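All protein chains but one are shown at their positions in the complex.
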Amino acid sequence: MPDVDKGTVRITDIGPPNYENFLPPIIKKNYGKWLYHEILKPGVMVHVSETKDKLYTVRVGSTRIVSSDFVRDISNLADKYCNGYLRFTTRNNLEFLLDKEENIEPLIKEVQALGFPVGGMDHSLGNIVHTQGWLHCHTSASDASGVVKALMDEFYDYFVGDKLPAKVRMAFACCLNMCGSVGASDIAIVGMHRRPPTVMADRVKDLCEIPSTIAACPVDAVRPKTINGKPSVEIDEDRCVFCGNCYTVCPALPIADPLNDGLAIFVGGKVANARTKPTFSKLAVPWLPNNPPRWPEVIEAVRTILEAYKDGARRGERVSEWIERIGWPKFFKITGFEFTKYHIDDFRLGEATMNYSNYARL
Amino acid sequence: MPDVDKGTVRITDIGPPNYENFLPPIIKKNYGKWLYHEILKPGVMVHVSETKDKLYTVRVGSTRIVSSDFVRDISNLADKYCNGYLRFTTRNNLEFLLDKEENIEPLIKEVQALGFPVGGMDHSLGNIVHTQGWLHCHTSASDASGVVKALMDEFYDYFVGDKLPAKVRMAFACCLNMCGSVGASDIAIVGMHRRPPTVMADRVKDLCEIPSTIAACPVDAVRPKTINGKPSVEIDEDRCVFCGNCYTVCPALPIADPLNDGLAIFVGGKVANARTKPTFSKLAVPWLPNNPPRWPEVIEAVRTILEAYKDGARRGERVSEWIERIGWPKFFKITGFEFTKYHIDDFRLGEATMNYSNYARL
Amino acid sequence: MAGTKHKTPLLDDLKEGKWPSFVKELERAAQKSPRTDDLIGLLEKSYRDHIPHWKHGGMAGVKGYGAGIVGRFSDSPEDFPGTQEYHTARINQIEGFFYTSDVLRKLADICDEHAGGLFNFHGSTGDIQILGFKQKEAEELFQKCAQLGFDLGGSGSALRTPSCCVGPARCEWANYDTLHVTDNLTREFQNEMHRPTFNYKFKIKCAGCPNDCIASGARSDLSIVGVWKDNIRIDQDQVAEYAKKFDIKKYVVDKCPTHCMDYTDDKLTIDDSNCVKCMHCINSMPKALRPGLQKGAQIRIGAKVPMVQGPRLGFILVPFYDINKDKEEDYTFLKDLIQKIWDFWDEYGTSRERIGELIQRVGVGNFLEAIELEPLPEMVEHPRANPFIKFEEYLVADEEEESKEG
Partner (left out) sequence: MAGTKHKTPLLDDLKEGKWPSFVKELERAAQKSPRTDDLIGLLEKSYRDHIPHWKHGGMAGVKGYGAGIVGRFSDSPEDFPGTQEYHTARINQIEGFFYTSDVLRKLADICDEHAGGLFNFHGSTGDIQILGFKQKEAEELFQKCAQLGFDLGGSGSALRTPSCCVGPARCEWANYDTLHVTDNLTREFQNEMHRPTFNYKFKIKCAGCPNDCIASGARSDLSIVGVWKDNIRIDQDQVAEYAKKFDIKKYVVDKCPTHCMDYTDDKLTIDDSNCVKCMHCINSMPKALRPGLQKGAQIRIGAKVPMVQGPRLGFILVPFYDINKDKEEDYTFLKDLIQKIWDFWDEYGTSRERIGELIQRVGVGNFLEAIELEPLPEMVEHPRANPFIKFEEYLVADEEEESKEG
């Protein structure tokens, strides 16, 4: 497949570097032979192989958006403690892979000296999977890294400890495109617009393909309309659910709005199949204002959830399992979040989400 | 409200007779005071009141469609053993209400002598709730009483005994209107058409309101069409799901078809809230032929289900709970019913019925 | 039994077997009713042809009523003249399906005299059905029934005869008086039952507890189900008796849907704050457990069969309300609620749209607003997962809140 353009020595279609060249020798040797693991302390675990080899992992929290110098810093540490190898996790943490147990503590010291936390394992709050936000995306209804920073400062102890009933996976997406894949997280924070796009009628024809703009709307709120003699569209404000998809397709329909962009909080999603089936996060708080740089309303809401969860869940229960056990009415009761008509699903499959039974805690 | 037309002594809007006048004295006395009940043997139970009074109930299977002489027969029995009182159940059984224990056996003997079975209580097969069928309904895809008779002859022992793991509620409806409310039964048999309605183009205009005929179709298969200069409709055969609703609205679209009308079997529905939420019956067998007078294919399929259930379910498990525990794949495996594309829901909320997990018994 | 004048080899087969035979019942009726004899012939023809032999359409009814009678005309009146007209009357059952021999015999006489000597005891909705009369007999049949105290039920786009489980009359678990409320509503809504003005049918059923012995949750637009609010009453001595008979842990405790029961050291405890009133434990040990004392009812809405948008069960509209107090006030709360629901349906529903389908179409939240009920988490299995929220207001630049909906 790789087609290397020899003529100009322009290289294309080569795919990624071969991973085999980047595996530490201890992994190469024990590839597929791991027997079991043990978590030694927050952020540190050991994997034991059939060959009796032991591999120590130290997990380090990262900001994900990092400078080239950060990359050099961690490279130095990898050289010093890990024969130059290291990896990232699927949630943007760093993992140092050690074959010598005695390197663990010195490494941790150096990591911490650089200002980076060790943790995020086992019954902890994981690093928050997130997206670009105001930093780099035009459709964002909020910043990503900023909210994440504010949250992780606040809940730092849950990352470096393992004092939660179970893993808590938090995710952040700055718009309904949900790049952070917040759809199935224990706690998900999503940037929400709340005002219909503005139609820049003059520019629609030039910038947009009208049929696909119309097709982009999940609720058929975009309709063709000739304005000042030019083909354009109109938006039915009574139908619009502020998803921004028409804007994605048509730049002449900007939706960002300083007063009405904000954040929603969803809870109780889960991807793993352990014990219960994977499930989406469900709406807890429909809208909170954008209040940079610290988003106190968001932090407060997340704190409410985390505290209630910590107090209420039994050991080993993910957020979804806890809520399932106590029931959604109780979740709203103990968090104090208001249950509104917005919580009742009125989208395409909404009918499948009603309580078709007499079950109620009274 | 009742408006009795005094002028002509025509009586209207009087509602039902006052039930209080039809309650046996022992019930009047103990109304709302019952303490507990015990099932004494199949078809016989006692209710004990706070007043210590005891009320014995003998439940008797009926054909539901009955002659006036049957009504007189049971009236005679009521006079002889129950001070002239009796009731029917919500599933068309008869209940004799006795205040004297010693009357139980003589009553049972007389009932049985008349050819009627005592049973249908506790862990038994209840009487089959059913509909009019060929006997009296124009939209029927099968007979009702006939299929029910054939089934109850076959599974008679399950009615007069209580040898099933739990209650089994069977229901029959002769078309998708589902008058028998088969939607949530342990075993449901439904008359199914399988060929699109014939458009009697000449008569549509005269017999039908075209807009409501079009609106009647769940899959938008009915479309306006002028035929021979007359407004009529056409049916998109590739969309039609044979529901017959257009025929209900428009007599010029007959759907009955000797070769293609037949029966489907659904399983695992439940109305009670006990242990698990109420749930619909799900498709087991999409289509079996109409084969009167004994419908052997239907009986065979029901036997397969009942036997598998009887062998497989734990005590107290309704059909739905049993299948839920073993999983649908196993249900299809042990019954030998073929799982086809028809079993995969492709209607409006079908998306909500897929297996969104890695759960599979392998 | 004497049989019929028609040759019915297929139906004859259904006279055999242990279960009572409806064919025999038809024949018994046919003894006195030639038209029912023809009905048997017509049915045999269906057994041969595998299709029904009834025409679609044709009217039957009584003056001033638009409902309660279903007209039926055979497509083969030449061969089976008695079936040319063979209508059905839907007659309000007595609440709880209680009868006396006296009234039954009189009904039987009416049915012989003015119809085909054939009944459905009862129809699926709960009516007594008298089969086999002609339009010209309808009025007399109706008035004979009325003189006996019976009225017609509903059909077409009207309220159907409400019905209920046996409730307090013979059941220890009834949390309210199912017979009383059913009777009361039936009388209240005579007009809605007899003179179709709805978009489509509307059904009300009343169950005394969540066992739902009237199957209300699967087949009534409005389902009223008894329930209690406080603690399940436990008689530990009787628990001990049951413990001798079966494994309480296995058959009761482990099957509680919320796992809120515990049985240790021969003592049964229930965390009632987590009990969802499923009835299972009570069902399993009727002598030991009883519903609490703070009794009331839940209301579920929207159950219906597949046509047109697919089948629905009822969802919780009112998790708990004091129906026993409401009884003292002639069910004002309940009737108001029903009226609001009908008003909404009347305003927004389309022809042949059941209330459940309408609610789905307009959105539960909007429906709740219209009937002035608060959204409650008890109504949902879980809150929405998709983020497509139709916020109804947004802020405008001068920082004042504006409601677009007004």
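First chain written, first letter: the chains are A, B and C, and each begins at residue 1.
Operating definition for what follows: a contact is a pair of C-beta atoms (placed from the backbone, for glycine too) under 8 Å apart; a residue touches a chain by one contact, two chains touch by 3 or more.
This structure is a prediction, so every number in the text was calculated from the model and none was measured.
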Exercise. For the chain that's been dropped from view, list the shown partners it touches.
Key: A, B, C
Practice problem: Touching the absent chain in the whole complex: find that residue among A:V44, A:V129, A:I305 or A:M354. | Solution: A:V129
Quiz prompt | Identified contact with the non-displayed chain, of B:F70, B:F88, B:F159 or B:F242 | solution = B:F242
Quiz item: Which residues does chain B use to touch the chain missing from this display?
Solution: 176, 178, 183, 190, 192, 194-195, 218-219, 237-243, 257, 259-260, 264, 266, 268-269, 280-284, 286-287, 325-329, 331-332, 339-348, 350-351, 353-362
Quiz item: Since one chain has been left out of the picture, which residues of chain C touch it in the full complex?
Solution: 306, 310-311, 385-388
Quiz item: List the chain A residues touching the unshown chain?
Solution: 1-3, 10-19, 22-24, 27, 31-32, 34-38, 47, 55, 57, 61-72, 74-76, 78-79, 84-90, 92, 97, 115-117, 129-131, 133-140, 143, 145-146, 148-150, 152-153, 156, 159, 176-181, 183-184, 207, 212, 215-218, 243, 245, 247-249, 251, 254, 256-259, 261, 269, 271-280, 290, 292-294, 315-316, 347-349
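Note that only the chains that are shown with their structure count from here on.
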Quiz item: Farthest chain from chain C, comparing Cα centres?
Solution: A
Self-check item: chain A residues counted as touching two or more neighbouring chains
Solution: 351, 356-359
Quiz item: If you look at chain C, which of its residues touch at least two other chains?
Solution: 210, 212, 217, 257, 276-278, 313
